[in-house]
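Apart from one protein chain that is not included, each protein chain of the complex appears where it belongs.
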Amino acid sequence: MSDPSAGVSHLRHDQESPRTSDAEAVEVALAASGDAHAFERLYRAHVARVHNLVRRMLDDGEADEVTQDVFVRAWEKLGTFRGEAAFGTWLHRLAVNVILARRATLGTRRTRYVDDGETAMELVPGRRAAPELSLDFEQAIGRLPAGAREVFVLHDVEGYRHEEIAEMLGLATGTSKSQLHRARMALRQYLER
Amino acid sequence: MLVLTLATALLLPAAALQQTTDTTVAVQRGQRLEVAAHSGSITVRGWNRNAVRIRARTDEGGGVDVDTRGSRVSVSASGRRGGPVEVAFEITAPAWMGVSLSGVETDMTVSGLAAPVEVETVQGGVDVDGGVDQITLHSVQGSVTLRNARGRIEVGSVNEELRLTDISGQVSAETVNGDVTLSRVTSASVAVTTVNGDVTFSGPIAAGGRYSFATHNGDVTLELPGTPNAGVYVSTFQGDFESDFPVTLTSTRRKRFNFTLGSGSARIELESFQGTIALRRAAR
Partner (left out) sequence: MTTDLWMYRLSEYLDDELTPPERAACEAHLAGCAECRATLDELRRVVARARSLEDRPPARELWSGIAARIGATPPQGVPALAALTGPEAPVVSLDAGREAQDARDPRAGRRRISFSLPQLAAAGLALTVLSAGATALLTRQHPAPAANPAAAVASGPGAGALSVQPAAAAPGEAREIAAYDRAVGDLQQVLQAGRGRLDPATVRVLERNLAVIDTAIAEAQHALAADPQNAYLSTHLARTMRQKLDLLRRAATLVQSS
């Protein structure tokens, strides 16, 4: 990425993906032919990453169920995976789609990505946290308003580019950038000292 | 009538598809191209020669049949003893030549044609760039992407999304479990249906045009430039409605109502059972 002083130099979401490793390619082929044991091995290898993505994009309470949805969907669509990217990348993208579909299915009012620029973004007040307890960084992400949260998780945590995020979320690229900035500005005070 | 069964040439193995064929047949204006492949891929590109070049990679023992009789050029592949075979077709055809592709576990890609395009597959994806007059694209388990096309357009999938960009003409798009995204569509007749998915549309609203967007589980979002002139009919059961345009409602019902933008010349129907319906102004 562009900022050499950031300290962490690798992207979690590797866009220039190497092909699926040979061992995993075998598992994928077996699973695609209906072998549930092979699919379980794939599940074990990738569930943590998927679960964390779901948890950060939606809520803790739904993370288990939506994670299961992701893998069920992956099972159904294994036949269309051609191995042109790493399996993890394909699975990750599928997880994002399931998450976004879930967000819509809940009938949640779609966030209006209003870019007024003037107002500072407040985190959504928590239901249980007492005001004296400080939030850790992960919890603070969970309290961002939905739109900024999604963009922040996809961009800074998962490594997608704004063009990809804009396409996935149905936003203009400029909106994605401004939402990201507002999320980062709001999260500044929750950096652990 | 010309039937060619082509001898295959062995090539150094790269993957499973080890045998290649490469042949070119002359064609005349008015002929159509038909390609069938049960599994694998079909890629068709346009050029400006009056000839069709067929390159194919198949399993060992596979053969390619090219049959030109009358108005059709038919290309297919068969395996040993006539059974199914996996094949990767790369075909270059005249830009004026209409094509009809069919397959089951087959990805289809078409580009550079200014002619009718018809594609039918089950498990593969469909990606078409170009096409005029009549464009019909269907998959069951794959997504369908269409760009730079004009004419009577019908696209459909079952389990995946549909993406249409830079399109003009009449458009019909239907899927069950996928989003439908129409960008930069210039049309006076658009009908979009999905069950589980969002519908997004951006493009000008033509005078007297008819536009219908319906989903059960998903949002409907229209991005419209300028000041559209349309009667807008909104139906939702559990969803919300948002608009960047000023809306004056005369009825008190919140979930089914209509209003008029500008002269009200076109008709826009927006339906979602449980999602948000939104009208946005397109960004400059």
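Letters are used for the chains, namely A and B, taken in the order the chains are written, and counting of residues starts over at 1 for each.
We adopt the following convention: contacts are C-beta pairs under 8 Å (C-beta built on N, C-alpha and C of every residue); 3 or more make two chains touch, one makes a residue touch a chain.
Keep in mind it's a predicted model, so treat the numbers as computed, not measured.
Note that of B:N196, B:S243 or B:T260, the residue touching the chain absent from this view is B:N196. Across the interface with the omitted chain, subunit A contributes residues 1-3, 5-8, 10-12, 32, 34, 36, 39-40, 43-44, 47-49, 51-52, 63-64, 67-68, 71-72, 75-76, 78-79, 117, 120, 137-138, 152, 156-157, 162, 177-178, 180-181, 184-185, 187-188, 191-192. Of the residues in subunit B, those that touch the hidden partner chain are 104-105, 122-123, 140-141, 158-159, 174, 176-177, 193, 195-196, 214, 216-217, 235, 237, 255-256, 271, 273-274.
Quick note on the criterion: only the chains that are shown with their structure count from here on.
Of all residues in subunit B, only 105, 107, 123-125, 141-142, 159, 181, 196-198, 200, 217-219, 221, 238-240, 242, 274-276, 278, 283 touch subunit A in the complex they form.
Those residues of subunit A that touch subunit B in the complex are listed here as 76-77, 79-80, 82, 101, 104-105, 107, 109-110, 112, 170, 172, 174.
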